[in-house]
Structures are given as structure tokens and as C-alpha cells.
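Omission of a single protein chain aside, the complex is shown with its protein chains in their original locations.
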Amino acid sequence: MLEITAGKSALRLSRPVIGASGAFGFASEYSKLIDLSLLGALVTNPISLRPRRAAHSTRVVPLDGGVLIHTGLPNSGIHKMHRQYAAKWRASPIPIIMHLIGSADDLAECAIFLDQQSEVAAIELGINDTLTAREVRAVVATVRARTQLPLLAKLPLYQAVNVAAAAVDGGANALVIAAPPRGTARDPLSGQLVGGRLYGTWLKPLVLRLVGQLAMRLDVPLIGCGGVHHPDDVRDFLEAGARAIQLDSVVWARPEMVTAIAQAFSVGELTRMAGALADEWRAIGEPAERRTQLLLAPPPPSMPSPPEI
Amino acid sequence: MLEITAGKSALRLSRPVIGASGAFGFASEYSKLIDLSLLGALVTNPISLRPRRAAHSTRVVPLDGGVLIHTGLPNSGIHKMHRQYAAKWRASPIPIIMHLIGSADDLAECAIFLDQQSEVAAIELGINDTLTAREVRAVVATVRARTQLPLLAKLPLYQAVNVAAAAVDGGANALVIAAPPRGTARDPLSGQLVGGRLYGTWLKPLVLRLVGQLAMRLDVPLIGCGGVHHPDDVRDFLEAGARAIQLDSVVWARPEMVTAIAQAFSVGELTRMAGALADEWRAIGEPAERRTQLLLAPPPPSMPSPPEI
Amino acid sequence: MQQGQAIIERIRRISAGVQRLELAVEKPHQAISGGQFFLARTDSAYGPYLREAWLPIAVRENVVIVERPTRYAYLPNQVIDLLGPIGRPFPLRSSARTLLLIAYEATPAIFLLMLQSALARQCAATLVLIGQARRYPFEALPPALEVTLAEYHERWAEREQQIAWADQIFAAAPPPYDIPAYLRLLEDVQRIRQAIGPETLYGVFQPPMPCGIGACQACLVRLQSGDEMLACIDGLAFDLTRVNLLQNLPNSPGA
Partner (left out) sequence: MQQGQAIIERIRRISAGVQRLELAVEKPHQAISGGQFFLARTDSAYGPYLREAWLPIAVRENVVIVERPTRYAYLPNQVIDLLGPIGRPFPLRSSARTLLLIAYEATPAIFLLMLQSALARQCAATLVLIGQARRYPFEALPPALEVTLAEYHERWAEREQQIAWADQIFAAAPPPYDIPAYLRLLEDVQRIRQAIGPETLYGVFQPPMPCGIGACQACLVRLQSGDEMLACIDGLAFDLTRVNLLQNLPNSPGA
């Protein structure tokens, strides 16, 4: 059981596996395919104060081993979204975390509204790529001042190391490392270069490094997000110092892996997963610092890979 | 023909395709497999003032669609390297660019040394990931003050947008976007998490976006580096505003593609490559701004992909 | 919508470009109707990362026949991971007696399952194959179907009568869709029929579908009302009088 506390309120995750914003929809879309109660929590797709419409332009470019997506974050604004989804969120077997985007003023207004409601267990703030550390602290503090809910900050990949401490100073109770990076690819349809966010297995080594670096520096719970496609990936993130992970595009590519990953964890305690080596494996309860230090300690004697005979 | 000039000295590239540091070795290693005269220039593996030894630790982790490498940048120091390779560099059919790494003081000493020599046509500075914009300007200016040679600055992926202007202010004559990012992966051999730089086709959309962003802001020649594996990738980089590209790990994975990519360019002028659409294609001579603007202009009427019948 | 496994039982090449795969599928995948499809993965690895749309053209007990281009190679007994059925059945009106199907430069495969039930209830149906679509092996089509060929839209000589004649009209194009073609068709239908009733003129919209389940919001189609609909949930057929065609141009200036 992982608890992310904010004063008297707390977000309790029965398993360290969370459905990421953008991948699972606004509520129970995936309940047709997946037993969502296997997850520790679900983050909604991004929600803004005012309605946002879908991007006009090309929204998907399939890539070798990944995909570029630019949706424009369509949603009908927090008040209408709440009317539309409150019943589903109440019926959800797992805590719902709302992903909020917008200016500091917009986010403050959203936070005040959510503080009056009961369906949402925590807020995840999407931190814009262009904000400086000082601005990140200010945005988070603005929201912090207006809600009792636990506050997660999802940091942009490139800026994660630079703005992480500021997000914690501002009052974030946990950090999500990281939002998927932006990229450019040629749209085969229009023949033009288009921009969007990038998803794929290759994200994992990039994000894993940031988690390792931040776990050595910060005391706040870290949630790894990016390129998790296999139970072994969860093990790697936990060993690098994450307390939980988020699953994103794997649910599109191989929904059955979401279940496999979630089932690799029994409630509260952590069983060893397929492929895990006994002497490397650390229980999830140990503090992040401890686990990360171990990575830098002397290695076990060499373990030759299985012979090919 | 692309010229990168520094006062009276100039680096002249007959083709906008360059062998990147770290991939092609120190001189003619690949001449057994590739006609190097097809390239516009070759950048040496990183060279430091003093000798550096190979990393003790795991140096290669094969990944899905890519590879993590951490060599420690072994080299016997600039003076010994020069004695060892000067004859080969003189005999090279294409200009040799030396990739230098080290502190500002080390780099200054290397620059003074190279300014006395004749084999090297330009310097590429490896800009450390941890430097601020101010520090980047200072490092580049220190080297600039000590050599007449054209100066390329190779910027770290995550920091490229933040430090690019500073590198130009410091006196860089061209920017290489970008050095491969660092990551962490589990070494199957030791069972431990290890760090290193990441290579693979998936780098391209990340780098392409940075090139597009910088081309709109800066006037300096940009050289795209990262994930180029196909002639069409070159076209994408040139359209986004790059004046040339560097090839790195493709030479390991598919050496024949280096030749295919280089041969897609006739000398000076640019022929259309396989798969290029006539109305999208821009000549290389046009200024970067012009080409990048076109990306934001209204699109041609929709072009359906070839039917599957 | 379910995830399940299918086995390729038989592979039949019906022309240079088209092959038909007979898939033994599980129960939930046998209940598929015309206009619905599968998102398939042939590989346990992640290349390609997104699933492919597989179009069923016939269902026989536990066997679904899908059509695939011959440039993809399959093996008998190969196991395929299927998500589906995706989308809504095409809105074939029970009162419709005359059906006009138009394939612009595209395979008409997406129509064939609906066609089966339409012909079974005595609809008269005409298929128009335009441009490259003429390469489709129409010998393999049901004999009761009337087939018209045209080099391009304006050369489709019978279009006045055929458009006037049809109770319902469905048009398809290479994925994702072909807005200019749909615009030309819409104008023709407006001119020829004056008022276009509801549920009369449909275009097929098949944008890339990362999730296929309504979660990722990447497959939105914009309507003139300002609303947006998901192709994977509300599609693939959209009423062309209700879609905002200009706002769905790929990479349009409004982006």
C-alpha cells in the first residue's frame, strides 16, 4: 500500500500501477477489456477549465516502434466534464486522479471547484514544457493553496531534473516523471512535418535515468511514467527509486500486458516477478535512497547468460 | 556545397552528410566498408587533452530498436592521437573535424595546439549536459579566442534549445543538434542498472523538432544529428531547416545505408530522393527560415496514400 | 469489444493485390456486422506499434474472412491477436431497398459484410469502383451485385441515375478518408436530389486508431454542430451532411 498524503487527506494505492492520463480515457472506457480494479488508481485524460476542441491537424503519425500523437486535448471543460462523469467516478473501484491543464488562474479555479466535490481522490497537474523552475513553483503553490487534495505534478521530460525541486517546494505531494516528449514527424498523408507527443518502448531508458537521478536528490514519492510495457520494467523503475509507475500507450498496443503487469503485484506486499533475480530484488517498502544507493554499490559476481547449446 | 566560415577559414562540405563523432572511429576505420569520399566530412571520436581510459563497467546494453553505450571515451590524449593519426587525416579524401571534450581550460589548450596543425579542418566541441547557457557561452568563447578554425558546437538534446543562442554568441560557426541523450537500462549480464548514451531510429522525431524550433530562431547553420537511417530522413531534416546532417549508429546497423544516403545527393545541387514528393521538396540553397515557414503555411490538398487493392 | 486470439486457417489470393484470410475466431468476435472491423497485431513485439485495421468480408460460424493486401505475408496456423469488433454497424435502414456503394481509389472490402445482409433481404445494390478501385477482382463479388467502373468521379457516367435511384449511399476511400472526394460526392448528391434526407449519404472515416475503445481521443471527427465524434466508437460511417468536411482536412490551416 502506497500512501500519498497531503495534510489530512491521502491517496491510497493498493498497487503501485496507475493508468496514465491520455491513455485510459476519462473514466471506465477500458473496463470492457481490463479489470480496472487491478490498478492502484486511474488518471483522467487532461481536463481544462474551459472547453478545448480537438486539433484540426493530423493527430496520429505511426512510427517505427512508437507513435506520434497530437490531440489538442479535447474536453468540454471541468464543470461539464464533472456533470458527465461524476457518477462513473463514484462507481469506480479505484481512486480517480484528475489531470488538470491550464494557466495558473485556470488551475486555481479548477482546484477550488474540485475541493467541493468528492469523486476525485487527487489532482495531477500537467506542467507546461515552457515553464521555468520559478514558474513551476508558483503554479503548484497556487493550486496547493486552494485544495486539500493530494497533488501530483507531472513534469516534462526535458525539464524534469530542473523543475522537480521547485514543484516539491510549491507543494506537490508526489512527482510523475515524466510527460511524454514532443517531436516532429512526416505525416504520410499530407506529406508535411507535424508535431505531437511521442510514445513507445524506447522512452523507458530515458525516463528511468531521470527517476534514478531524482531519487538520489529528493525525498518525495516518485512515479515513473514512460515506456513501461512489461512487468520487468516495473521492477527497474522501483529499483531506480520510483514508488509507483504509470502505464500509458501499452494499453493501446497490448491491453493484456496491463493485467499482467498489475497482477505481478499482490496487495501491499511485492512478489518477485518473472525474470527477477533474487539478490537484486528489493521490497517496495524500503526508502528510495536506500534502493538507489544499492545500484552504485559493488556488483555481484558476473552472471553469464544462459548458454545457447 | 555548404561552407561554414570562421573569418578567413572555412569548412567546405561537398555533400550535406557528415560522419558523426563516436560512430566512425578516429580516421579511416570504415574505409574498408564505405567509400568515405561520398561524405562531406568526418568527425573523429571524442578526443581530450589528457588520455582517458575505457569505462570499466558494462559498455553496451542492446535494447529494442536501439542500443545503450557507455565507453568512457577512451583516447590517448590529443598530442599522442595527433602523432598517431596525422598521416591518415592528411590522406583523408574529406575534411576531418576533431571532436573535443573537456573543461574550458583543457579545450583551450587543445585549440591552441590544433591551430598550429594543418590536418584538421574544423573543431566540434562536445558541450557537457550540465553546463548552463552562460557557461556554454564562456566555454565556446574561450576556444574561439584560441583558434582560427571553424567551430561547431554539439549540444546536448535536452538543453539544445536553452543553450543554442549562447553557443552562437560565444562564437560557434555551426550547431550540431544534438548529442545523443543519456539513459539507464538493465544490463542482462550483471543484472544491474547501468547508464550510457542512447542510439536508435526513435531519436529522429525528438531531434527533428529541435531543429525545426531552432531554425526559426537562429541564423547559424544547423546540422541535424540523431536517428538518421534513410535518405528520407535527410530530406526531413533539410526541410525542417538543417543545412546538413550527421550519421551515427546507422553505420553500425546498416553500413550500406550510409552510401545510399550520401549518394542521394549529387555534388552541390540536391536531387530528389526516393519517396520525395515534388511539391514538398525544397532546394537546399533556400534559407532555413523560408523552408521552415512553409511547414506552417496552408497544406496542399489531401493526398490519399496508395490504395491497397 | 474483446481482446482474443484468432488462427489463420486458410489463405487465398484472389488477385495480384488482394488475399483473403480465413480466421478461426472466438465467440465474441463472431458477432461482427457490416462496417465493423478488428484491430489486429500479428506479432508479440512492438513493431509496428499500432495495431492494423483488418476488414471482415464474411462470417461463417466460427470463421471470419478478412481481406488483406498481398504485400503482407501470412502463414497458415499463425496466431493473430484481435481487438474487436470496433465501431458501429453501418446504419443500413430496414426500409432501404436500393443501395449505392462507392469505392474511391480504395478496396470496397469494407462494404462486403453489409452487402451480404442487404442482398439477403432483397436490396438491389450497385457498387461503383473508381480509379484504382477498378483493379479490385470483381469476379470475386456476389453475382447479384451490379458493378459500375469509372476512371474518376466526373467520368462516372451513370452517376445521375444511380444517385437519384439509391435509398442509401455509402462512400469509402483509402484510409483515413478523402475529403475532396467526399465533397464532390456531397455536391453531386445535393444537386441531383435537392433535399438529402437523414441517413442517406455516408462517408467512411478510418483515421489511425491508437486505442479503438474511445480512450485516446485521437480519432475524433468534427461535425458542423461543433460537436466531435469518435470514429472508433461512432464510426466508421458518418453522415456527410453532418460532418464538417473542411475541418477534417488532414493538417489543415486551422491546426
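Going in written order, the chains are labelled A, B and C, and every chain counts its residues from 1.
Basically, contacts are C-beta pairs under 8 Å (C-beta built on N, C-alpha and C of every residue); 3 or more make two chains touch, one makes a residue touch a chain.
Here the structure is a predicted model, which is why all the values come from computation and not from measurement.
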item: Sole contact to the chain not displayed, among B:Met1, B:Ala145 or B:Ala253; value: B:Ala253
item: Which residue of B:Gly102, B:Gly126, B:Gly170 or B:Gly200 touches the chain not shown here; value: B:Gly200
item: Residue of C:Gly47, C:Pro69, C:Pro198 or C:Gly226 touching the missing chain in the full complex; value: C:Gly47
item: Chain C, residues in touch with the chain not shown (by the definition above); value: 45, 47
item: Those residues of chain B which, in the complete complex, touch the missing chain; value: 22-25, 29-30, 32-33, 45, 53-67, 69, 71, 73-74, 187, 189-190, 192, 194, 199-201, 229, 249, 251-256
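The rule is short, and it goes like this: only the chains that are shown with their structure count from here on.
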item: Furthest chain, CA centroid comparison against chain C; value: B
item: Most centrally placed chain - per-chain CA mean versus overall CA mean; value: A
item: Approximate Å spacing (C-alpha centroids) for the pair chain A, chain B; value: 33
item: Chain A and chain C: spacing of chain centres that average the CA atoms, whole Å; value: 36
item: Inter-chain centre distance, chain B versus chain C - centres from mean C-alpha coordinates, in Å; value: 46
item: Residues of chain B whose C-beta touches two or more other chains; value: 64-65, 299, 302, 304-305
item: Junction residues of chain C, two or more chains touched; value: 46-47, 249-253
